[in-house]
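Note that one protein chain of the assembly has been removed; the remaining protein chains are unaltered in position.
Let's turn to chain A:
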Amino acid sequence: MTLVKSRPLSALSLIVRHEARILVRDRTLPLVCCLLVLMVSYGLFVGLAQATLRERMVAQVLKHEQETQTANTGTLQSALAGRSALVPFSNPANPAAMAGTLAGRFATIPNAPLAAMAIGQSDMMPNYYRISYLSKVQFMYDTEIENPWNLLSGHFDLAFVIVFVLPLLVTTLGYNLLSAEREHGTLRMLCSQPLSVATLLTGKIIVRMLALLAIAVPLPLIVLLLIRPETRGAEQLGLMLSWSALITAYTLFWFAVAALVNATGLSSSTNALIMVALWTTFVLILPVTMNLVVGLVSPAPSRTELASRTRVATAESLREFENLYSADYRYASDPEALLVKGERIEVPSRMRAFFLAKQKVDETIEPLLERFDHQLLQQQRLVDRLSLLSPAILVNEALNSIAGTDSRRFVAFKDQTEAFHERWRRYFSPRILESRAMTVQDLSSLPQWHWIEIPASETRSSIWWRTALMLALAFMVGGVALARSSRGSAGF
């Protein structure tokens, strides 16, 4: 320590070197780093497995769609040529059958390129909807099949490692930054050197933080860049940059907290207790309490009301199209009636009734659904505001939006699906009402689903302001800590 010169920078680098040597020799740092490597790798593995699963699902759905289309075209051609017998519900020439049971049309949402980084809401929200003339209430609330117990437990993904575990590792490395020196009696000696406590604290933090970040940041990025070619675009690299910045800011925040706790001059055990209490408050208690508050202040829409209203609307539409529903039905005994005549085909009145009734149900229920969507939007806005209270929520939401697994993207998917469903119906409506037969050309020019990605600029700005906020918070806490420690209240 006699080598310490008065220049703070060289003192800092000396502390960094010295501290690194100690941490490696007493095995704390290697142990913590190994743990982090293990957890980050496992988290990434889980994320990759889930992302692959979802990719496969979308691929399967698209294959299914392709097969149905080919089969429909085949059936139509052979039916028109009179080679196969016709069945009213599976006759592709019949627009009502094509709009409904034969549709085989899906709305799908592809994974965002960085999906493996956070599972977010993707294990619960559907990534495809089966489109037909059915009412929205009948297909928009289908969910992916998953064991509710697993949904309750949550996933061990990268976001979990960062939001929950990383601060704990920071705590392990940082709860006794100054208190250990004091307890060993070395703090007095250090302070006799031309060295400020603030510099000492900064040096110690730099070593620990660099060690953690050197694993947490590059490891997932390199793995993703190597095995997922779609992550190599300029936009993805930008997102990865913001991801790194966010994680750095979050780690810095927790180290700043550790510094502040150490600057109070209490014992190592007390420091550890305070750190764990803060972690519990920020990461466990605040989020669940806010979940409760959000539910109280801006309650989710009543699904019981939706159920009752749907039933009423269904009953009304059944009554309205009563005559169509109860018309004579002779197609089973008179299959000739199902043949295409000219460009026309007789749409069985019951099938026409189904189509019209479902359409009517949606028209009636639409205002209610709009109110519900608005309510959910309000809820999300409240969460965005409340997330400022807990760094854990702030970071979690940002991580999900980088991975494209946040609720915003799924809401956009739902909205676009509703629009497509409407388009699908509008396409068939005149054909069914005017009894126009479907032709082979029609089958290849049916409305196509295209997912329009939500604007990247929006995601980017929301992530960057969260990162900036996190950094500001970290610097504020860190500033207070350094100021306190240099005032000599570190209590040696």
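In the analysis below, a contact is a pair of C-beta atoms (placed from the backbone, for glycine too) under 8 Å apart; a residue touches a chain by one contact, two chains touch by 3 or more; residues count from 1.
We take it that contacts and distances are computed from a predicted model.
Undergrad: Can you pick, from "CbtB domain-containing protein", "Acyl-homoserine-lactone synthase", "ABC transporter permease subunit" or "Carbon monoxide dehydrogenase large chain parolog without usual motifs", the UniProt protein name of the chain not displayed?
TA: So, among "CbtB domain-containing protein", "Acyl-homoserine-lactone synthase", "ABC transporter permease subunit" or "Carbon monoxide dehydrogenase large chain parolog without usual motifs", the name matching the hidden chain's UniProt entry is "ABC transporter permease subunit".
Undergrad: Determine which one of A:S41, A:T73, A:T172 or A:T439 touches the chain that has been left out.
TA: For the chain that is not drawn, the touching residue is A:T172.
Undergrad: So which of A:A71, A:M125 or A:L471 would be touching the chain we can't see?
TA: A:M125
Undergrad: Among the options A:M290, A:L369 or A:M470, which residue touches the chain absent from this view?
TA: Spelled out, the listed residue whose C-beta touches the missing chain is A:M290.
Undergrad: In the whole complex, what residues of chain A lie against the chain that is missing from view?
TA: 42, 46, 53, 57, 60-61, 64, 85, 87-89, 120-121, 124-126, 128, 141-156, 160, 164-165, 168, 172, 268-269, 272-273, 276-277, 280, 284-285, 287-292, 294-296, 300-308, 310-312, 314-315, 318, 322, 325-333, 335, 350, 376, 379-380, 383, 392-393, 396-397, 400, 406-407
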